[in-house]
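As you look at this complex, bear in mind that one protein chain is not there, while each of the others sits in place.
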Amino acid sequence: MAEMTYRDAVRGALREEMARDQRVILMGESITGYGGSYAVTKGLIEEFGPRRVMETPIAEAGIVGFAVGAAMGGLIPVAELMTVNFALLALDQIVNSAAKFHYMFGGQFSVPMVVRTVSGFGQLGPTHSQTFEGWFASVPGLKVVMPATPADAKGLLLAAMRDPDPVIFIEHSLLYSTRGEVADHEVGADEVPIGKARVAREGSDVTVLAYSRMLLQAMHAAEVLEREDGISCEVVDLRTLRPLDYPTMVRSVQRTHRLVVCGEDWRTGGFGASLLGEMQDRCFDDLDAPIQRVAMRDVPLPYSRELEKLLIPSSAQIVDAVRRLN
Amino acid sequence: MAEMTYRDAVRGALREEMARDQRVILMGESITGYGGSYAVTKGLIEEFGPRRVMETPIAEAGIVGFAVGAAMGGLIPVAELMTVNFALLALDQIVNSAAKFHYMFGGQFSVPMVVRTVSGFGQLGPTHSQTFEGWFASVPGLKVVMPATPADAKGLLLAAMRDPDPVIFIEHSLLYSTRGEVADHEVGADEVPIGKARVAREGSDVTVLAYSRMLLQAMHAAEVLEREDGISCEVVDLRTLRPLDYPTMVRSVQRTHRLVVCGEDWRTGGFGASLLGEMQDRCFDDLDAPIQRVAMRDVPLPYSRELEKLLIPSSAQIVDAVRRLN
Amino acid sequence: MATSERPARTRGRTNGGSGRKELPLGLTAQQCRDMYRRMVLIRHFEDHAAEAYAQAKVGGFLHLYIGEEAVAVGALAAARPDDHVLGHYRDHGYALARGCDPKACMAELFGRDTGLCHGRGGSMHLADVTRNYWGGYAIVGSHIPIGAGMAYAMQYQQREQVVLDFFGDGATGNGIFHEGLNMAALWNLPVIFICENNLYGMGATLAEESPVKDMIIKAEGYTMPSLQCDGMDLLSVYEAVQKAAEHCRSGKGPFFIEALTYRFRGHSMADPELYRDKEEVRRWRELDPIPRFGQFCVEHRISSEQELAQVTEEVEAEMLEAVRFADQSPWPDPSTVDDWIYAKPIDPEGESGARPAALREPAAQRAEAGR
Partner (left out) sequence: MATSERPARTRGRTNGGSGRKELPLGLTAQQCRDMYRRMVLIRHFEDHAAEAYAQAKVGGFLHLYIGEEAVAVGALAAARPDDHVLGHYRDHGYALARGCDPKACMAELFGRDTGLCHGRGGSMHLADVTRNYWGGYAIVGSHIPIGAGMAYAMQYQQREQVVLDFFGDGATGNGIFHEGLNMAALWNLPVIFICENNLYGMGATLAEESPVKDMIIKAEGYTMPSLQCDGMDLLSVYEAVQKAAEHCRSGKGPFFIEALTYRFRGHSMADPELYRDKEEVRRWRELDPIPRFGQFCVEHRISSEQELAQVTEEVEAEMLEAVRFADQSPWPDPSTVDDWIYAKPIDPEGESGARPAALREPAAQRAEAGR
């Protein structure tokens, strides 16, 4: 085990897999000389050269389409879309190409590729502060991963690169500098399976479902609630948004009978909305109260610091949501 | 009142508003000489000429971006995207341009435009059989309309063209030939307000929420259930998916205590999933049973007639869903 | 910069010169007979497909290639069998020119389990990866960067294969076309972009889609060499693709070909064809590539009139058999409807997500197979 940042964990996974498997290539905007807009790919161009770390034009649809073709040709492309906001330009290639081909051509070939992108905030304004995981997670054929910890960032990215299906891997800009223990490099052993949630904190009064940055917010909220209200929260880190690990989530709710779903995307139509629906279906008789949600208000996130501050989903909002239940 | 098809109702709204307001222009692929892939715009090029009925290249993003600019310049563009599947290519312009500008620039200008597109089935295969209303309905700044009847098709399209905000108007290919009574042309009077649902059938045992083609399926299911099971269904036609008319929906559930949500998009993450979440939140104590859903199975719709038949949401599936509740 | 060769000149150069018996472009008589047969095969296959559509045995979209046969047949004959091929939804021609089993193609149109894609794709998505035919793509232009990506994989793995990527004039109006060409040029990739300029993008005329009528001009912004050939003349296409393939294979980077052609039928079966006049269609029909190449075969003593007629008969019998086969084939088993959504379905209850090596190989192996 070694302690490292979420950023270094992502880079570590890329480095190790590239060293292990010649088929792995990276492509994206400003990922070479610039080192990546969040410095994730820093140093990789020097280590692996331009054939394996490809600087691309600003052409998101082309990048993903190109990666799909490279995967069909036998490579394992990891395409970086600078932020999830720009992924909208590539949605056709993600949904109608990457997610469809294995099915549409009757299983003749698969599209082993990873789309790495990042969501997050910080006065980035209305067009640069969105998070569309709910959209990706609704598409059959895609696998969607959103790690919250350095260990998962590394382990899940390794699993993603070794998966035969297209995986959307969404990092979080506000997590890059967080630190945590990460398994050392042993092929296989360091892989975190796609599709498995993790009980990050055991509790008995209420289940809090979270992922990515919201996991940290939920853990903090749980401490506050323990201390101030004597409420025991069980926090589940989804880790993978498609496929979802319902067994782990349902088992928890069967014990706590209360549920709070946390996410950063818009309340209306966001990932949490869909998850809530599936959970009420599976846990209707176990639930003692309506499922509560913590989500982004339905507004294009404004630039102004003081407005943004009020809107970004926080541990305080999770605390309130849990209190509404008790 | 006059009886006409859904197709003629849409064309009628376009014709009348174009005659009434010189600022209204149409643009799209194969909408002139070809008459539109579903013959909706047939004859309009002859009547209004190429300045107002613009044949465009196959460039969905460009079409919507161009329409946004034309709206900023004082026109009222109605951009046709041949099917909602191709709207994925224009999502950035829809989400980051049309939906954002009024907010992002502090209300300095609005983007009065309509994106007309169509969803539907008929052995169109995995990439041409999708329906993304849930995605559009999750975006603050957009209004989303999905008419089920000729009267609503005309009235809501008129309202959309007179609305100062961008409206996504989604027609249904399997409804174009359906017929119904449509109000004659009187400006204002023929407009159906955006944001108002309609109780299409009164009932006391269960509320069925539907829109577009599913409204017809729901009405048929209601008859079957009345006849065969003596179950009285109240069918509500949402008509507008954003903003949603919660008061009408909630009032109904408060009477019936049972709810079935119907849609054609994927069960996971589809519009119905989000609607279900909001309804459980508003009606938790009124509900006697878990909300049931009728939706598309999570699969890329295959071409084969026999497979497609099994998958397309139908009145039979609604009947089953209601029976599960009773 | 683009060297534009006008059809006439090309034709001149190919047939002209060295004596009636000797064949141009290093072609053998057998190759010519095969190419003639393939064109007839596509024509008859589609006549039957159209008939089956009228009988509602084929559904959805059906885009006929009739009139454009020389493009697919000439191009694929000039390529190596292990070169990779991608095309758009008007794809029966590519599949049959690549030698895919007409039975399996017809069965796919019928939506049967015996179809090339087990009825999942239908007419727009024929594919046979064992022949390096990667399929028909139905989002206009989407397969242009995909073809560039495959070419990169070939270059990266130091394969000799080149990629042939077919699309229409209408596709050039979509941004994805430019993103794909730009990348192919930036990385000097072995891909031949073949633009079938049939003068229409569905109901849009070329003039409504593009300010330039020669698509090769669009390759200039990428400093991509290009050729314009007569898409109604098999030899003109063959010659152009032969040059392009040699160019790509020798590491000189991408190549752009514009084939001037015309679809004799509507855009799809639903097309009322109000946007073009019958007279124009008639004029183009006079350039029908099949009798034209047939005449060449006769003139060059490759086949006699009788032999050509014989080919038509044989092909027609084969097509009747293909239709019978498709019609009698079983539907896909409903219990398989979820198959192939994922190459590796994950059951959250199940085993760790570690990937069984077996699951990853297909794509890679198949590429290998093409060595």
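First chain written, first letter: the chains are A, B and C, and each begins at residue 1.
Methods note: contacts are C-beta pairs under 8 Å (C-beta built on N, C-alpha and C of every residue); 3 or more make two chains touch, one makes a residue touch a chain.
Please read all numbers here as calculations on a predicted model, not as lab measurements.
For the chain left out of this panel, the touching residue among B:42, B:116 or B:143 is B:143.
Only one residue in the set C:118, C:159 or C:178 touches the chain that does not appear here, and it is C:178. Across C:94, C:222, C:325 or C:340, the residue that sits in touch with the chain not pictured is C:222.
Touching the omitted chain from chain C are residues 173-179, 182, 185-186, 208-212, 217-218, 220-223.
Within chain B, the residues in touch with the undisplayed chain are 23, 25, 51, 54, 56-57, 59, 61-75, 77, 92-93, 96-97, 101-112, 140-141, 143, 159, 162-165, 188, 191-197, 243-248. Although one chain is not displayed, chain A still touches it through residues 29-30, 32-35, 37, 55-62, 85-86, 89, 122-128, 297-300, 302-307, 310-311.
Going forward, only the chains that are shown with their structure count from here on.
Measuring from the averaged C-alpha position of chain A to that of chain C gives a distance of 39 Å. With each centre defined as the average position of its C-alpha atoms, the distance from chain A to chain B rounds to 31 Å. Under the contact definition stated at the top, the residues of chain B that touch 2 or more other chains are 61, 85-86, 89, 125-127, 298-300, 302. Of all residues in chain C, those that touch two or more other chains are 119-121, 125, 139, 175-176, 341.
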